[in-house]
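All protein chains of the complex are present and in place, except for one that has been dropped.
We call the chains A, B and C, going by the order they appear; numbering starts again at 1 in every chain.
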Amino acid sequence: MQRIGVFVCHCGSNIAATVDVKKVVEMALLEPGVVHAEDYQYMCSEAGQAKIAAAIREKHLTGIVVCSCSPRMHETTFRKAAERAGLNPYMVEIANIREHCSWIHKDMEEATKKAVILARAAIAKVNLNTPLKPGESRVTKRALVIGGGIAGIQTALDIADAGYEVDIVEKTPSIGGRMSQLDKTFPTLDCSACILTPKMVEAAAHEKIKIYTYSEVEKVSGFVGDFTVDIRKKARSVDMDKCTGCGVCQEKCPSRKTPSEFNRGLNTRSAIYTPFAQAIPNVPVIDREHCIKFQTGKCGVCAKVCQAGAIDYGQKDEIVTEKYGAIVVATGFDTIKLDNYDEYAYSQSKDVITSLELERIMNAAGPTKGHLERLSDGKAPKEMVFIQCVGSRCSDNRGKSYCSKICCMYTAKHAMLIRDKYPDVNVTVFYIDVRTPGKNFDEFYRRAVEQYGVNYIKGQVGKVAPQPDGRLLVQASDLLDNRQIKMEADMVVLATAIEPNPDVRKIATMLTASIDTNNFLTEAHAKLRPVESPTAGIFLSGVCQGPKDIPETVEQAGAAAVKAIGLLAKDKLLTNPCTAQSDILLCNGCSTCANVCPYGAITYEDKEVNDHGIRETRRVAVVNSALCQGCGACTVACPSGAMDLQGFSNRQIIAEVDAICR
Amino acid sequence: MQKLIDRIRELLADGTVARVLGWRTGDLPYNPEPAYFECEEELQDFVYNGFCGANLSKYMIEASRLEGKTLVCLKPCDTYSFNQLLKEHRVDREKAYIIGVGCKGKLDIEKIKKQGIKGIESISGAEIEEAAESLTIQTIYGEKTCAYKDAMLERCHVCKGKEHQIYDELIGDSSDTTDADRFAQVRRIEAMSPQEKFAFFQNELSKCIRCNACRNVCPACSCRKCVFDSTKFDSSQKANADSFEEKMFHIIRAFHVAGRCTDCGECSRVCPQGIPLHLFNRKFIKDINELYGEYQAGEDITADTPLTHFTFGDAEPSIVGERG
Amino acid sequence: MNKPAKKQAELIREISGVNPLKCMKCGKCSATCPSYDEMDIKPHQFVSYVQNENIEALVQSKTLWKCLSCFACVERCPRDVRPGKLIDAARQIVVRERGADYLSPDEIPELLDPELPQQLLVSAFRRYRR
Partner (left out) sequence: MSIEKNEEFRPKIVAFCCNWCSYAGADLAGSSRLTYPADVKIIRVPCSCRVNPMFILRAFEKGADGVIMCGCHPGDCHYSTGNYYARRRMTLLFSMLDFIGVENGRTRVEWVSAAEGVKFSATMNEFVEKIYSLGKNVRLEDLRCRS
C-alpha cells in the first residue's frame, strides 16, 4: 500500500474562490492510501514546495497528488520538488482543479464536488504508480546531413564550426544543389554562383566536414544519439585521389549526346563529366549508361588521355557504415512534371520553358552563353509572357494544393533582368495574386512594375497555342478590365510549382520521420518546433519541410544546425521512462504491435522464458525504450495485454475511470 | 475417407510426419473429437465425416512446439485460420504437413434434434464419399430422415468457398454449400430499434454461463494467457469474476479478434447455450468491409490487417450515427 | 422564377455538385472560354453571382445560351469549381420551369447558323434529351 500525500493549492483565489479547498483536503483523507493532506496558498512557490518536501520526509510518503493547475504548467516543478525530497519524480500526479474545474465552473458546491472527484482519480492512479527511472543513452558526436544544396552546406558549416564532425551525403556528383543552377538571386540580384561557391569551397576545405558526393543513404538504424547509417558510394569510375581536375577527359570524350542535368536538358554533356565548372569535388564521374566503353567495351579514350591515370573502369559501388548522433534532412526540391498541363504547350514548343530553364538560359555558363534567345530558332524574343501559379494552388489533383512561395519573386527578378538587359523586349506577367511578404520584397516587385515597365495582368492564362509561324498564341483573361486577351508571344515562361525531391519519401521511411501528403517532411510543432521532426534526433533543413526561398532556407539551415548541436553537446541522453513494455510471459509474438509503432521501436527476439516452470524459447516483442516515445498505440493493438505503457498503464487508467464513475 | 486414411498411413509410415492431427470417433455417432494419432493402431479410430466441424488449426500452435512434423487435416475454411495464425507467427509452417480435405458442409446435431429427432443410435449419409441429399437416422423410436441441407451448420450456408488457402496436398472433393447471405442476420439486427436490439442481445447473452468454450475453441483467441485470466488488466478471472467482464466479455472478445477473425464460426458451434456469438464477429467484418474495403482474414497473409492500418481519408466515428 | 434566390442558389449548387467557395478568382475559366466575347456575364463572374446568390441576373443573362458546354473551363479550373457545370445547372433551372423563356425544338432549325459550332448542337441534344 502506498503512503500518499495530497496537496491542495489555492492558487491565490484562482482555485480557492470557487473550490472549497478545505473540503477537498477533508475528502482526500478518506481515500485509500492517503496519509496526509493539506492546502496552501501557492503550492508552486518555494514555501509550498518546502511543505511538500517536509511532508514527504516526515510522513514517509511514497506518492503525492498535487491538486493545482494543469500538469502542463507545473508537473515538472512538483516532480523536481519531490525528487529533491528523495521521492521518485514519477510518483507525482497532478489533479487539474484549475483549468479543468475552478476556472470553468461558477457554482462552489459543484466545483468542489468535481475537484474532489478529480483528486480521487489522481489518488487512485498514484496508488498504482511505480517508481520510474529514465534510461540513458550515449550520443555519437557526429552529424549526418542528407543533401548538399545550400541548406545542407549551411547546416554542415554551422555544425562543423561548433566543433562537431559532419558528413554530407549528396546524390549528384557535386554539392551545390539548386542554388548552383540559378543565375541571380532576389531581392538583391547577387550572382548566385558568386555567393554560393565560397560556401562550397569552405565546406570542402573544413577539417570537420567530410563530403560524400555521388552517394546515397542506403539504410538507417538506431535512434536519437546513436544512428547507424549505410552510405552507398556509387562507382565514380574515377580515382578521387589521383584526379587533378584538368578536364581533358571531358573534352576528348566522344560520347556527347547525353542531356545535361545541370542545364535542365537544354543542351548535352559528355559521358564523363562534372556537372558544372565550379563543381566540388572537381572530379568527374563516368555516366556508365552513356559511356561507350561501358556500353560496347570499345573506347577508353578518357583513360588514354588522363595524365594522372585516374580513370578506373573497374571501380565498384562501396558501402560505408558510419555512426551519427543527429541527422539533418536537406533534400530540397525539384519542379513538377508538366504532363498534366497540356494547355500550356510545354511539350509542343521549345519556346515554352520553365523558370528554372530560363535561369540556365540567362546564365553565362548556360546553353546559350547567357543570351536570351528562343531555343527553337535562336532568334531574340520581342514579346515574353510569364505565367504564374502553374501547378501551384491547385485543388484538382493535377497540381499541388500549396503556394510554391518563390515564384512571384523570381518572376519579378526575371522580368526585371530581361527589361534591364533587353529594353526592347515586352514582358507581360499573368498572375492570380502577387505575394511578396519579406524584407524588401514588395519594393522589389514594385520596381519591376514602376521602374522597368513590366506589364502585370491579373488573370490566369487559359491556353498557349503554337502558331504556324512559330510564335505562341496566348489566351488569357484580364480580370480587372474584364476582357479576354489574345496575344502573340515569342517565349512563354511557366512559373512551375516546386515539389519535394521525390527521393525524400524513401528517406523519410528509413528515418521513420513523418511526411505529409505533399511529401514535405512534417515538423514536430508548426510554430514552436519548426526544424525538428517528431522523430527524435532528426532535423529538417530547407525546402524538404516546405517551400522556402534562399534567405529562409539559410535561416532554417542554421536553426537545424543549432538543434543538432544542442543534441551533440550532450554526453548522455535521458530517455522518457513512460515507454511501452512487454510482459514476456504474456506476449504471443504475433507482431501486431510492431505494425502500429510509428518509431520502429519494437523488434522480436527469440528469448528463453520460464513460464511457471516451463522453460522454452519464445518469439517475443522487445521495446527499445530509447526509440519508444510512449504513445501507447501498441498497448491497444496487443491482443494479449502483454504490452503496457509505463506511467499510463491499463490498470492506472482503469483506476481513474473507476474513481470518476464511482 | 479411405483414400485419406491410406495417404495418412503412408506419410506416418515413411516418417514424413511424426503424428497426425485429425478427428477420432466420439462416444456418440455425432460427436467426433479432435485427436492426435501417432501410430498405425491409433488410426483405427480416425474418422472424417459431416460431423467433423472442429477447426484443427488452433491445435497447430501446440503441435508447432513438438518434435517433428505434424500432419493436419484442414477443411477449406480451416485454412483461413491456419493462415491467420501463420501471419501472427503462432504456427510454424515447417512443422505442418497440411492435407486439405474436401468439405460438403458440416452438420449441426442441434438442428437435427430440433426437428424432433431424438434417441439417436446411428446416422448414415454423413460420410463425405457420397453426395448425400439426406441423412438416415436410426433412433430408438425407429428410422428417421432429414435433408442434409437442413442439418447443416449455419456457417456452411454462408461458406466463404471451398478453396483451400494453404496446403501440401488435397484429398477429397468439396461441394458448394453457400445458399444464404452472410450478413443477412447482421442486417436484420441493424434494422431494429435500439430497444429491440438491446432486448435481443440481452436475451441471448443472459444465457451465457461463462464456460469459456467459445474462447477456448477460437483460433484467433490464441493468447498464451487471456486478458480475462490475467491480473494485469484488472479484469479478474472466472473464479472471482467481477461484473465488468461478466457483462462485457463477449464484446471485448469480439473486439480483440476484430480484423483477425476469419469467421470460422466455431464460437457459435461450440456454445452449449446456443448463443449466436458469430454475430458480433460478423458485425465487425461487415463494418470493416464497408468502411475500409473488403477484407478476409487469413486470405492474404501479407495484407495489412484493418486495425493496424489506416488511410488518411478513413470515415470519422460519427458515421455510426449518420448512417442510421 | 418565383423561388427565393437563396433556394435557387442552393439548387444550382446541388445540381452542379460545385462548391463556388472553392474559387480563388484566377480567371482561367474566362481565359479559356471560346464564347467569352458573346457573354454578358463572364464565366468567372458567373461563379461570383452564384456565390452572391444573384440568380435572377443569371437566368436572364445571355451567357446562359452562349455557353457551348465545351467544358474547357471545367477541364482547366485549378480549384475544381467547374464554372461550366454551374452554367449548365442554371440552364437546368430555367428549363425545368415550365413556360419560361427557353427554346422549343421547333425553333431550332430557324436559328441554325452554319457558323455555329457542331459542339453546341451536340451538347444541346445531350442536355434536352431528358
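Rule of thumb we're sticking to: contacts are C-beta pairs under 8 Å (C-beta built on N, C-alpha and C of every residue); 3 or more make two chains touch, one makes a residue touch a chain.
Predicted model only: the values in this text are computed from it and were never measured.
Asker: In the complete complex, the chain left out here touches which of the visible ones?
Answerer: Visible chains that the missing one touches: A, B.
Asker: Taking the entire complex into account, which one of A:66, A:118, A:291 or A:385 touches the absent chain?
Answerer: A:118
Asker: Which is it among A:53, A:266, A:305 or A:654 that touches the chain not included here?
Answerer: A:654
Asker: Just name the one of A:54, A:104 or A:380 that touches the chain not displayed here.
Answerer: Of these options, the touching residue for the absent chain is A:104.
Asker: To test your reading of the contact rule: which positions on chain B touch the chain that is missing from view?
Answerer: Answer for chain B: residues 186, 189-190, 192, 194-203, 205-206, 208, 233, 235, 243-244, 246-248, 251-252, 254-255, 258, 280, 283-284, 287-288, 291-292, 306-308, 310-312, 314-321 touch the chain left out.
Asker: Would you write out the residues of chain A that touch the absent chain, in ascending order?
Answerer: 70-72, 96, 98-101, 103-107, 110-111, 113-114, 117-118, 121, 514, 516, 522, 534, 578, 596, 598, 629-633, 635-637, 645, 648, 650, 653-654, 656-658, 660-662
In this text, only the chains that are shown with their structure count from here on.
Asker: Could you say which chain's mean Cα position falls nearest to the mean Cα position of the entire protein shown?
Answerer: A
Asker: Measuring from the mean C-alpha position of chain A to the mean C-alpha position of chain C, what distance in angstrom results?
Answerer: 46
Asker: Between chain A and chain B, what's the gap in Å when you average each chain's C-alpha atoms?
Answerer: Between these chains, centre-to-centre, one finds 49 Å.
Asker: In whole angstrom, what separates the CA-based centres of chain B and chain C?
Answerer: About 60 Å, centre to centre.
Asker: Among the residues of chain C, which are close enough to touch at least two other chains?
Answerer: none
Asker: Mind pulling up the chain B residues that touch chain A in the complex?
Answerer: 65, 88-90, 222-227, 230, 232-234, 256-257, 260, 304-305, 307-309, 312
Asker: Please output the residues of chain C touching chain A within their complex, sorted ascending.
Answerer: For this pair, the touching residues of chain C are 22, 24-33, 36-37, 42, 44-45, 72, 76-80.
Asker: Provide the residue numbers of chain A that touch chain B in the complex, in ascending order.
Answerer: Within the complex, chain A contacts chain B at residues 517, 583, 585-592, 595-596, 604, 611, 616, 619, 637, 639-641, 644, 650-651, 654-655.
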